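Complex shown without one protein chain; remaining protein chains in place.
Each chain carries a letter (A, B, C, D, E, F and G) given by its place in the written order, and its residues are counted from 1.
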Amino acid sequence: MDPNRLRELLQKVAGGALGVDEALTSLRDLPFTDLGFARVDQHRALRQGAPEVVLGEPKTAEQIVTIAREIHRAGQSVMITRIGPEKAAEVRAALPFLTYNPVARIASHLASTPPERKGRVLVVTAGTGDVPVAEEAAETLRLVGARPTCLYDVGVAGLHRLLAHLPALHEANVIVAVAGMEGALPSVVGGLVRCPVIAVPTSVGYGAHLGGMAPLFTMLTTCAAGVLVTNIDNGFGAAMAAHRILTNLD
Amino acid sequence: MDPNRLRELLQKVAGGALGVDEALTSLRDLPFTDLGFARVDQHRALRQGAPEVVLGEPKTAEQIVTIAREIHRAGQSVMITRIGPEKAAEVRAALPFLTYNPVARIASHLASTPPERKGRVLVVTAGTGDVPVAEEAAETLRLVGARPTCLYDVGVAGLHRLLAHLPALHEANVIVAVAGMEGALPSVVGGLVRCPVIAVPTSVGYGAHLGGMAPLFTMLTTCAAGVLVTNIDNGFGAAMAAHRILTNLD
Amino acid sequence: MDPNRLRELLQKVAGGALGVDEALTSLRDLPFTDLGFARVDQHRALRQGAPEVVLGEPKTAEQIVTIAREIHRAGQSVMITRIGPEKAAEVRAALPFLTYNPVARIASHLASTPPERKGRVLVVTAGTGDVPVAEEAAETLRLVGARPTCLYDVGVAGLHRLLAHLPALHEANVIVAVAGMEGALPSVVGGLVRCPVIAVPTSVGYGAHLGGMAPLFTMLTTCAAGVLVTNIDNGFGAAMAAHRILTNLD
Amino acid sequence: MDPNRLRELLQKVAGGALGVDEALTSLRDLPFTDLGFARVDQHRALRQGAPEVVLGEPKTAEQIVTIAREIHRAGQSVMITRIGPEKAAEVRAALPFLTYNPVARIASHLASTPPERKGRVLVVTAGTGDVPVAEEAAETLRLVGARPTCLYDVGVAGLHRLLAHLPALHEANVIVAVAGMEGALPSVVGGLVRCPVIAVPTSVGYGAHLGGMAPLFTMLTTCAAGVLVTNIDNGFGAAMAAHRILTNLD
Amino acid sequence: MDPNRLRELLQKVAGGALGVDEALTSLRDLPFTDLGFARVDQHRALRQGAPEVVLGEPKTAEQIVTIAREIHRAGQSVMITRIGPEKAAEVRAALPFLTYNPVARIASHLASTPPERKGRVLVVTAGTGDVPVAEEAAETLRLVGARPTCLYDVGVAGLHRLLAHLPALHEANVIVAVAGMEGALPSVVGGLVRCPVIAVPTSVGYGAHLGGMAPLFTMLTTCAAGVLVTNIDNGFGAAMAAHRILTNLD
Amino acid sequence: MDPNRLRELLQKVAGGALGVDEALTSLRDLPFTDLGFARVDQHRALRQGAPEVVLGEPKTAEQIVTIAREIHRAGQSVMITRIGPEKAAEVRAALPFLTYNPVARIASHLASTPPERKGRVLVVTAGTGDVPVAEEAAETLRLVGARPTCLYDVGVAGLHRLLAHLPALHEANVIVAVAGMEGALPSVVGGLVRCPVIAVPTSVGYGAHLGGMAPLFTMLTTCAAGVLVTNIDNGFGAAMAAHRILTNLD
Amino acid sequence: MDPNRLRELLQKVAGGALGVDEALTSLRDLPFTDLGFARVDQHRALRQGAPEVVLGEPKTAEQIVTIAREIHRAGQSVMITRIGPEKAAEVRAALPFLTYNPVARIASHLASTPPERKGRVLVVTAGTGDVPVAEEAAETLRLVGARPTCLYDVGVAGLHRLLAHLPALHEANVIVAVAGMEGALPSVVGGLVRCPVIAVPTSVGYGAHLGGMAPLFTMLTTCAAGVLVTNIDNGFGAAMAAHRILTNLD
Partner (left out) sequence: MDPNRLRELLQKVAGGALGVDEALTSLRDLPFTDLGFARVDQHRALRQGAPEVVLGEPKTAEQIVTIAREIHRAGQSVMITRIGPEKAAEVRAALPFLTYNPVARIASHLASTPPERKGRVLVVTAGTGDVPVAEEAAETLRLVGARPTCLYDVGVAGLHRLLAHLPALHEANVIVAVAGMEGALPSVVGGLVRCPVIAVPTSVGYGAHLGGMAPLFTMLTTCAAGVLVTNIDNGFGAAMAAHRILTNLD
């Protein structure tokens, strides 16, 4: 419940314009209605940085259009994740205001330019196959006002590629390290830097890779203290986590 | 190599006190020696916050004593994690300067008081069985200069317990959410707050819990965007991640 | 075997109308023939509430048509589950009396309107992606005479959405809680209500979600005492369980 | 928040004894304080049937004593599950009012006799090795006022043992079917009866039994429509689910 | 090596018709060449009952044609398993002498009618979805001279269906019991009969069924002593095992 | 019900010695009692070969004594499997008539000598670590009247050890092939012989052996057509399967 | 850093042409820049034997063309692995200098003929379904200058096929043993030879084969001491390992 509306109600009670019982009735469902509003307030605050997010994969183009149109009509920003080029084309035919990033597989529209986020975010990948997941993270970060630096194909089987970029690693406020295959990159990065490292396993690999479970387990059992992990291929989640971490710099 | 020592060497060369060949010999192993020192420098920086860490579990009391004594002799702080009461007693018989926290299962000695860290860290648990893991996180945080607030037994099957502490949740700069059983707590916490949430699954549970794999998967697949995950029972890793995140507030 | 038929047989033996050997032959398969009849009776009773069910997925359109036609000819109700739109179109071309619910993926025909079931059934989902499974439950419930109330997209990462519907939760006689991703919804629902809660994990998710194994394990290890679980995506089974529970209200 | 306390507050505002701002401050945290109270009320209602439950396994005897003593002092009933004989002896040395059931591994004290529950609960097991889990269910049921009938060692490899008890199966309002090894019992029971069937896999078995995962998967994939499943060895959860189902008979 | 040929060789050496070195060369590879011949003999014996088998699934139509043509040219019987209708059509266009069973997914040609096998083989399935696997077994059995009796859709959730066929069960010399879903059928069958029971799990099911791993584990952990198990969907292997068992009746 | 007793009863009815009502009372529980007796008859038949079996592992010495004493008092043979030396000593203190085989971990008492079984059973193992499981099979076979030949430590990494025994392999009517580690033995044996091969994986191994799952999967996926598999370490089950197979030679 | 460049720099400092601070700046990133150069040198050395490798599977034809063209322009050899016929056709339309091996699924171009490698490499497979993986190994070996001998379809269920080739086995310097199904071949080969054996599990199989995990576990748990394993279907990796082993013969 909006504090102003609550004050109004109490003023009516104080002024005799509203009886105690009537006020009581109004307040009966207060806890949760109010909780609802509290959530909405908090959501609004969050949305200053992040658009409304729609997970595109399990939805039809039609369902996405309905939801995205509603958000857009409410004057809010919207982003649709995990949406392939064909479904995106269908959706954009109906909602031409949407921009589509085919590598990141994200369709989006910003109702207003998000305020520029403080802090340096570095997105690194072990291989070129991991780029789509990294781009999902990068695109999401851009949509919440961050300006990520991307450093791709610096996997640990060719250490010099990574070590050539030590200064960028040391200057970052948060690093998103994306890796498929055996997923060893975050362990090495975590050992080199002091900042938070978000490890993202990818489904790039085969056999004992188990669709990404291998690098996921690698990252969870890392000997580099303080590396954190997201779900497989979850570039969006990694970006949102970086977004949460950058909040501390506001 | 210490920048000062390198400067000194160059000054000697510049001043003719050292021949080019002698300098070259000194520098021959520079890349890796230097890398070593670079690491040491970085380590030292890290160590301003964090003691040297010894994983106690796979080591004998004798091995731990040897390593911890060496660190202590070098004038550095030391912490031994995953050390049970009996092994701890053996170790402390040899190294009486160590303090032991039996709930956190950490033995430690700080060579100097770490500087107080900025930022509020909140450690929450779903049940009382998760407390040892939470205490491992809390004790580690204290050893690196943070002052965590702990809020235990606020699992989601009794939501009011958690919701009663919303202000503390909203004020935190980083939250460590520890949960065994089904591990749903971080999803709910992640939906309530804007700050980084570090989810720690625990091995408290049985059957389909699979030694903590169930809450681990729960946390990885959370619908709360931006929640990050550590290995099962890894309170130490969660604390080090929080430590990395707090670095951005320095 | 009907006691009356047995008495008759014995009377014939007593009266000499039936020889011992002939009686013995009649009785040889008694146990199971009789058991068979008992089962048929029980089946009939069950069928007063539930149509004959055909699992459509592993069958060809042709096979489904053959089976459904036979059931229909016998004057009984029939429902075909897990049948996609294309196969359904093929089947309905042959059996136009069938009704098709494309979201629930159920084709059905009721030979007679089932008696209205007592008790309130609430079907809730965590996300919109879980709706098809929920609709499979809802459609099945409607086919057995129940009138489920549906409440979708009330997942725990936005608690206010669920808490806004507490009265509906408290009034239910049985709740079917459907959730993919981490599957935390039934834990929270189970903590809020006193009635039976049937948790249905869905295959909506990716990576460590393991095709629904993650929410399945979540639900099995719930800290909310007394929550029960079905197989992944088994909306039909959840409805049949609710149907069994409602039986106690008859 | 207690409606009476809310009415009082409003009356003070109406009467001028409390200013609007002061009232507003009092109400600021209303949603969750109130939610808390609502939960407590609901808990009380639940507790008319069920004692406070303490999971004994992950706790020390000392911890259990502290918690159980507190509950007892508050005049409430208490039950401790998964507590072995040695730990139980330690706990009972401190809290001699507790009764211990060594087969069910439950220690308990009822502050008052629970009202007798309506409805027949049948607990069946496939083998004698499954009896401890069944007894955990039975003991829990007795503590909430139900009077379960127990039927042990009626596994499907000797069908006649089960079929000899068909009347008891048909008369039950809810059946708890406990089985280790391959866990086929609930499938057969579910096919024989119309009432709700709660399937409980146990850890009795070896090899491909995988600590109970084999019967768990068996029960989840049952072809008997509407059978519901608990975690492995979760006799307590099955009892609480039966308790929820019996609620509909009140 | 044929003893006669060895004797001949030795006689030539004794008679000087063959030098020691030449004999040595002939004998150098004796162990394995000889072993090879022994194997060929044994193979021939086996082939009196079973045709040459080609696993169709991982091969192209072209590869299958090449292999099958070669076997056919050598005057031997051939059977191709796991070959779908389209690939079968391609193969039969080139090799029109092949007969195709589309349910069993077997293409075959018998060079001669196999001698009729002694003993009764019964093939039973739990559901209609399991029929293709059962038919693979039945077709293979027919190709080796057995005349299996098939009894489909007698799963344990409707016990009367199975019990109505007890005489057939009791008269069998070997039973192949095929079941998907939870795979409980072989446990019940194994408890009813004395003859060997070959349990075949199928991939019919979903979710926790894990592509057939659930019924596989069910069958391996059966409480019916002496039930044996094949790989998932391995109707061919079950038939070959039955074939081995029937050998004892020759 | 014994056919003879049923005939007697019918003769009494025919002769007037028994009234219809009295006969009806006797027969009232016939279906299931009879089913029971039918089972008992079958059991008795089985027991001519096999004693009553008690799985010792999940039972206390006390429980085993109670069950075994009862069986013994009924004049029947009894065998207790998976009983370690200490528990066996306790049991034999109470029931000194039991014989204990410490390698097979079987305690047993035969009420009468079983008739000698026809057919040759060969039990082979890959390593010496697999001998306890093989002995469980061999001891069980001896208790049902078979006289197994045992051939140990003939694993495939030293092929000559196995090939040296080809005649014994070819003469067997059924072979039990026991193997831990990678479990390749049954594949090679299955390729060498025509008779039924029962593959028993053991828990001897470590790491990726997964407690026996590795050889279990090896045996299930064997390229030797017609090899059948039991649960891990299930020497008893393998023996009972061989027992079923030998039945065809009676 | 090139020692010459370092000497130059020191000479400039000695001669006053470079200030200490400027030298210090130049040297700041020395360790890793230098390491980078070292790596490039080593890479060049490696490339004398092996072309640049591009993993084709996760890349589009367009991406492959871009990368391969760049490598080709730099005058280097290139090989693209895991590229199917359709993608290969697209790539070769743009880069006609590439040769395509459709069985090995490798497209390649050698800038120069690699020096012939010393040592005999033998590639064996258990079945014909394993040939594509073996060909990937063989083609890779040919591209690095080795001349592998291939021996296909010598699986252990027909031992004579393998034993007929003992001389070739004994003469090899390294053997690549490729097997799907149960993957027992490397155990037998490893027991027969003294040279290094590289075991390659394949995804040929079904059911409990788990996409190759079964033969992978088989090979890892082999009782043949000293057999080494690659990932499932990793013919390329096996060839590169053989290539490393042959290095010792240079």
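Note that in this section a contact is a pair of C-beta atoms (placed from the backbone, for glycine too) under 8 Å apart; a residue touches a chain by one contact, two chains touch by 3 or more.
What you see is a predicted model; the values in this text were computed from it and never measured.
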Displayed partners of the chain not shown (whole complex): A, B, E, F, G
Selected residue (touches chain absent from view) among A:9, A:50, A:64 or A:184: A:184
Residue among G:77, G:203 or G:231 that touches the chain left out of view: G:231
Chain not shown, touching residues in chain E: 1, 3, 6-7, 10-11, 13-14, 16, 19-20, 23-24, 27-28, 30-32, 34-35, 38
Chain B residues that touch the omitted chain in the full complex: 31-33, 35-36, 38-39, 55, 57-59, 63, 67, 201, 203, 211-213, 216, 231-234
Touching residues (missing chain, whole complex) on chain F: 127-129, 158-161, 163-164, 166, 180, 204, 206-209
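Just so we're on the same page, only the chains that are shown with their structure count from here on.
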Steps in the shortest chain-to-chain touch route ending at chain G and beginning at chain A: 1
Rounded Å distance between chain F and chain G, as computed from the means of their C-alpha atoms: 50
Cα-centroid distance, chain D relative to chain F, in whole angstrom: 39
Mean-CA-position distance for chain G and chain D (Å): 58
Interface hub residues of chain E, defined as touching at least two other chains: 35, 38-39, 127, 158-159, 192, 207-209, 213, 216, 220-221, 225, 231-232
Pairwise chain contacts, counting only pairs that touch as defined: A-B, A-C, A-D, A-G, B-C, B-D, B-G, C-D, C-E, C-F, D-E, D-F, E-F, E-G, F-G
